[in-house]
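Shown here is a partial selection of chains from the complex, left in place.
Chain naming follows the written order as A and B, and within any one chain the residues start at number 1.
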């Protein structure tokens, strides 16, 4: 049986985290059905997953606000959450507000820094080791205070700029843990961003780590090695909620029918904080690369492709994507498919976060494995530790894992 | 090694058949690459499929025209085929024109009858037995004249009205072959439509039978039994080329993400002969039912759904579909996806017909099985003999079959 589990959210008062908190509270009170929750599908019934009332929420955040305010802002900007629901879950949200600690700005870039509170800024200049120490202390305290059997750390913070390799002799993508850790200690210019530092701290503190953002996180050979040394579970990166989910579903169809995709243009517009950060071309580069690579992987050739992401204030959290797929059929005949996706990003992402936490807690409870949880690939745009980007195959893998685990139970 | 194979097209001068003929001729002359041909994917390389120059085309047709005229009409109405290509394949098309025989109007309904030539009409009133006899004779002659090792009969004729059960005591859907054949011989009111009669004749003549249309064809328990008695291969029905293909690809995604599809509206417009026939509400009923059932099968519940099909002359062969999918995510949040598909129907269907012929010839050459070819499910909207309508799983089954067959070869 599942024990008590902590959900530690990096970016604790952001849109997705706020929806995770409000949604979890609603589920605990029986105010929400399980629509949107993969882990509640009949296929996973045999898994004996943790119940909603075994979870406690905490996290790190660089801004100063609280769940009630953040939820109200989302309601106003994006017409989500009913006000009566927010009233009912207010007590839970207040309780969880108290578990939120000051986050780190280490190597997050100037765009993200611009959102930080004065208190957060006062920590600037901390070394990697100091940040890790602070994060580990916060996680330990959370676990102790709430008598938690396990904590899953989920990165939901804004997208960081790509790591700049220009001055490294050995790029960190090629370093093993020994080299990476030596460089970190020497503080000689290896600039791991917050997402990676949180990941290391989580593993050091005995927690699992899930990276729901395009930031690098623990997707480095050195950190994968570290995860195994620490006997820690991790997974990532970049939650697959909309346009890219559709790419991973539609591109296999074009491939299976031997239709020649000449061009695939995707135009994304939205107006949440994620959009504000991605409006900075440096941060956007990380995201676009995460959304684009899978076409070539699935099709086996590179169509002309274009992914644009633009901040449009009026849309709030409603991510609207228009994709135009131009393809050639038999005898060179040119045809087209277009789609428009109008999804509310936080409401699509939040249940997947809860799913990832439940599946991770289950794998941790199983106690047999460590390292990258490749069976979670269907949740990510750029899944770590495996290569098949077709959604149907990814989902089949999740079900296969589930059957294996359920069989152990009997 | 593959021998010589006949492709016998029911509806031989229709849009899809004409594209099959022009496309096959182009492939033989090296004027077309293999875009759109599933059987040419690397996944099927080990199968040793028949080369394009081993095929000969013939068929039945109720109208009077020829390939050159039909191809020119398609070019004018729908901007498909290049004129230089049509010039180059003219000799092949003329040769195949000579293999076309007068089709049957038996129980096809008044809409289809209205297109028939005087010569075709002169055969009205033929009994089922007479039609079968005539078709068998035509097939035998085709095989003999062209020294064919095998003939695959493919139904590409217009959609027939549903079978009317009102006066039957036992519906033919519940009859075994013994009962069905007895009734046929007694001519006592069992009104099997042309698609079924062609199917029986094909099997009797030792041919394989593929039903690419929504008409009933051999999708009756009695005829499935007959196929096994005759040691014949068959498959069907209703080639999956556009909107329904997308449904079988997208609906599993909504299911896997536990998103609640509240409504799925599909609006189809096109202006080819298929559209003219479907403009008759009776014939349309067969088609709509074939396009709609899979949502419930995939989702496990029945969303409000709507499929409309309308004849719009100006579109020619360009099938344009708009689908609006209204779904609910976490906390009851309503979201939407829309897509528009602009595909040229004959050019999408024709390569699949060639694929089906090649896969069928290969299975026949293998010599181990008879009855329904369930590994061909991915090609059909309403696949016979199996129940999983998810495209990815259907395609996986085709690849699994291919691996099995390829392994036998070694």
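Points worth noting:
Here is the rule we go by: contacts are C-beta pairs under 8 Å (C-beta built on N, C-alpha and C of every residue); 3 or more make two chains touch, one makes a residue touch a chain.
None of the values given here were measured: they were computed from a predicted structure.
Shown here are 2 copies of a single protein sequence; counted across the entire complex in this file, the number of copies is 4.
Note that only the chains that are shown with their structure count from here on.
Copies subunit A and subunit B of the same sequence differ by a rotation of 180 degrees once their CA atoms are superposed, given in steps of 5. The distance from the centre of subunit A to the centre of subunit B, with each centre set as the mean of the Cα atoms, comes to 44 Å. Residue ranges on subunit B touching subunit A, taken from their complex, read 19, 22-23, 26, 32-38, 40-41, 80-81, 85, 245-246, 249-250, 252-253, 256-260, 328-333, 335-344, 347-348, 350-351, 378, 390-393, 395.
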